[in-house]
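With one protein chain withheld, the remaining protein chains of the complex are depicted in position.
Each chain carries a letter (A, B and C) given by its place in the written order, and its residues are counted from 1.
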Amino acid sequence: MAAAAVLSREFAQPAFDIVRAAHAELEVTDLEASRAFYVDVLGLVETERAGDRVYLRGWEERLHHSIVLHRTGEAAVNHLAFRVREPADLDRLASDFERRGSPTARLDSEHAQGPTLRAFSETGFPLEFFHEMDAVEPRLQHFHEQRGAPIMRIDHFNLHVPDVERDFVFWNELGFRCSEYIATDDEDERITAAWLLRKPGVHDVALTSGRGPRLHHIGVWVADMASVLRACDQLAAAGYAAHIERGPGRHGVSNAFFVYLRDPDGHRIELYSCDYYTGDPGHAPLRWSVKNPLCRSFYGTRAPDSWYEESSRVRDLGGRLVEPRDAGLDERTEIMA
Amino acid sequence: MAAAAVLSREFAQPAFDIVRAAHAELEVTDLEASRAFYVDVLGLVETERAGDRVYLRGWEERLHHSIVLHRTGEAAVNHLAFRVREPADLDRLASDFERRGSPTARLDSEHAQGPTLRAFSETGFPLEFFHEMDAVEPRLQHFHEQRGAPIMRIDHFNLHVPDVERDFVFWNELGFRCSEYIATDDEDERITAAWLLRKPGVHDVALTSGRGPRLHHIGVWVADMASVLRACDQLAAAGYAAHIERGPGRHGVSNAFFVYLRDPDGHRIELYSCDYYTGDPGHAPLRWSVKNPLCRSFYGTRAPDSWYEESSRVRDLGGRLVEPRDAGLDERTEIMA
Amino acid sequence: MAAAAVLSREFAQPAFDIVRAAHAELEVTDLEASRAFYVDVLGLVETERAGDRVYLRGWEERLHHSIVLHRTGEAAVNHLAFRVREPADLDRLASDFERRGSPTARLDSEHAQGPTLRAFSETGFPLEFFHEMDAVEPRLQHFHEQRGAPIMRIDHFNLHVPDVERDFVFWNELGFRCSEYIATDDEDERITAAWLLRKPGVHDVALTSGRGPRLHHIGVWVADMASVLRACDQLAAAGYAAHIERGPGRHGVSNAFFVYLRDPDGHRIELYSCDYYTGDPGHAPLRWSVKNPLCRSFYGTRAPDSWYEESSRVRDLGGRLVEPRDAGLDERTEIMA
Partner (left out) sequence: MAAAAVLSREFAQPAFDIVRAAHAELEVTDLEASRAFYVDVLGLVETERAGDRVYLRGWEERLHHSIVLHRTGEAAVNHLAFRVREPADLDRLASDFERRGSPTARLDSEHAQGPTLRAFSETGFPLEFFHEMDAVEPRLQHFHEQRGAPIMRIDHFNLHVPDVERDFVFWNELGFRCSEYIATDDEDERITAAWLLRKPGVHDVALTSGRGPRLHHIGVWVADMASVLRACDQLAAAGYAAHIERGPGRHGVSNAFFVYLRDPDGHRIELYSCDYYTGDPGHAPLRWSVKNPLCRSFYGTRAPDSWYEESSRVRDLGGRLVEPRDAGLDERTEIMA
């Protein structure tokens, strides 16, 4: 499939309404070490600790959690969750996945959360859809209690996928739209990365050509560039300099001012700020050539190899780690930073 | 009407879809002086100058204009414009205003813009609805050309209205939802100000109890607090210190870090940053007591009297200035800063 | 005495070498309330608590303290201290004050400090001179522990004096030099405020025409404008909005981006950033007209009356509060903000 074919396609609005990327459950091997990283250093709000799980949220968030740390035997992504507009959207989504012949599961038991649908993306990412979650107080203006950046809210998931164009179709069928993409310049133009949105920022989901399904990173929103720098200073001062993998810097794509961090299990977190409004009808995607170094890094700094190569493994419905497949496009030259 | 009555009402989603506050046409008496203020000092992008009009936009905007300066004999607001999702929404809106017995007009002649509907708000603000406008290049990353804050995009209109609750109903009937409001603490609780949104920030329209219909200010988005301060420094250095009316400071309501400016005709512009995401279903409005000084000014600084008293007059369909009526609630004690 | 007479005078370098403004001892009525303000909210480092005194310092400071809170029966300034280059400077200073017929006292008992000379300024401010103080670790890069602005170091003392020109001579005789001043524009030009330095910033001591001797404020250095804003946010969030007296804003004089705070006893603290290098030989003072509103406030905001009128009383050598005298120049119109 070539870029032109997927970019020119008109995707119908689906019957359901996915509101936004909402939370992720990360499996970790040492809950104390992870909690120290996310709460004591990065300064996420700890809503609750229950058994082997710690429930975290950003300072402006009003739902019970946006990141769940779950102690299990190995580092993995349990699921990536999206909020839907109304409860009936879960049935509509279930029908859609059935139509695709893709397995789903219904859960009623997730802590602090209402009825839940589990399903898989085209590539095999474990997805979750829900409408109801316990409400909590926002702490946006608790400035005196804030630590770290501070992190305001979850923003997006960045996925390593072996075939970007195939996943591009999948997510557009779910109602996502493209804000920016990177493509090869040859005659058989290929998309090597794409940014796809539901809420009107640059993305809720990004697709990056690479060995997958693996989660490249979770992006969390911070208010401004100064916040990104403050987080770097605090991380380094607290002995976590080795957890700063890339940045601080600016992406050409998305305009984000960012830093990439690795948690104690290697899960990658992006502190993300400075993107822009995309909510108008007919908002046209921006194209970047894969040969334009500014799309990777606006200031020209090369990303380290680990940033291209390493990602978090994901689980299937049976709880097994999904074996990733290699990408058709070479990572180092083709993948956007 | 009391606050409880309007706040507890369930408003149906209308048949049309208003996307966001999109542009305003300000009538000015000295086009060169106004252009100097908005372009040379504040640094808005000048898309085009045509006859007696200068068309301006923010650095990330992709539509032809978000502020129009129009030289006429007197300072006034010609209209406040909202973009709709699809062309057919104009017909649906026209039907809705007819149902209300409220006059409308259709225009095909607005520069750089498609079919247009003019109508009036409950209080008499001249509104405009449109879907099509000429596309232009965003200049978000033209950092080397940016001046002033820089201003990224238009954000909202703040309206002085004599009866906030009556207007609250009007805007909710148009599909707007409330993010925050200020109310009296007495038994007969009254709303003295309300922030109403279509796009998922804090507001597209704010209602403030005061002599009206008059436009209190146009809010334009800047990226961060540092941008607000840079604009203040540049304004003062360029000889415009007397145009800084209030701030820089932070609002409790909306969390905005702001500064209020007065243009050469006295039209008020707010440089606005740091609000938050409101796009989730069931996003509950925040209540502030009118007696809580933090809602007015989070740092405790008193707003000057001019900020409470002065606002821009608006035109009716016939081009006459609308005579404002006094507010039922006293401005100084009841109105949020 | 007129401005010309004092400004044109050549002052000889004295035999002693005062390095900089170094610390102040503030008498407070409620030590817990003061400690909460300075440590828990403003985030100064608490070096030590001993008896009725709490010893504080900024995050980069290497001496034991720069602010001492001392619980006594009433709010007052016990002394303002300056560090001298070598121990023998104390004897040279003592001789100088004797020559003036001005009383001095020697102390060996100040906590964490070596031999000390107490003396009085022309107007009656209780001064202290010392060379030795216990060394402590700087915590400049303990970013993860920092709270508040954070405050880096003490910067200056601002003094309300009834006759600026008389004090101008006194401080220049001590080796201070003028970086900026405000003066009347009439034929008999009078200095209404002056900024005087030893270290190469804008000032160690400022003189402001007003009822005195009273301490207008202690200025403490923060790294940048963002720090000033963060402190404001944290103060307001912690319930201290009423302690923010003026700002945030920029001074024309000194270029400082500032905010003025009042501690629980009303002692005034300025968070101060953004001044400039003044260490070159022959650095010429900048003159501001008292009629130029930018010198008071670069953004045009009027200072509240309290800022002009209220200041901290000081003690004499016998421990009595010194009775202030009125200024010859009217405060409201003549005094720089």
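As a convention for this text, a contact is a pair of C-beta atoms (placed from the backbone, for glycine too) under 8 Å apart; a residue touches a chain by one contact, two chains touch by 3 or more.
All values reported here derive from a predicted model rather than from experimental measurement.
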Visible contact partners (per top-of-document touch definition) of the missing chain: A, B, C
Which of A:23, A:62, A:83 or A:250 contacts the chain that the document leaves out: A:250
Omitted-chain contact residue, chosen from A:226, A:271, A:314 or A:327: A:226
Of C:134, C:173, C:224 or C:316, the residue in touch with the unshown chain: C:224
Selected from C:73, C:281 or C:318 as touching the chain missing from the view: C:281
Interface with the undisplayed chain - residues on chain A: 225-226, 229, 232-233, 235-236, 241-242, 244, 246, 248-250, 257, 259, 293-294, 298-301, 304
Touch residues of chain B, complete complex, unshown partner: 41, 141-145, 226, 230, 233-238
Positions on chain C contacted by the hidden chain, ascending: 19-20, 60, 62-63, 83, 85-86, 131, 135, 138, 140-141, 152-153, 199-200, 223-226, 252, 255, 274, 276-277, 279-281, 283-284, 298
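FYI, only the chains that are shown with their structure count from here on.
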Copies chain C and chain A - interface residue numbers shared by over half, same or different: same
Separation of mean Cα positions, chain B and chain A [Å, integer]: 33
Distance from chain C to chain A - Cα centre to Cα centre, in angstrom: 51
Chain A, residues touching no fewer than two other chains: 141, 226
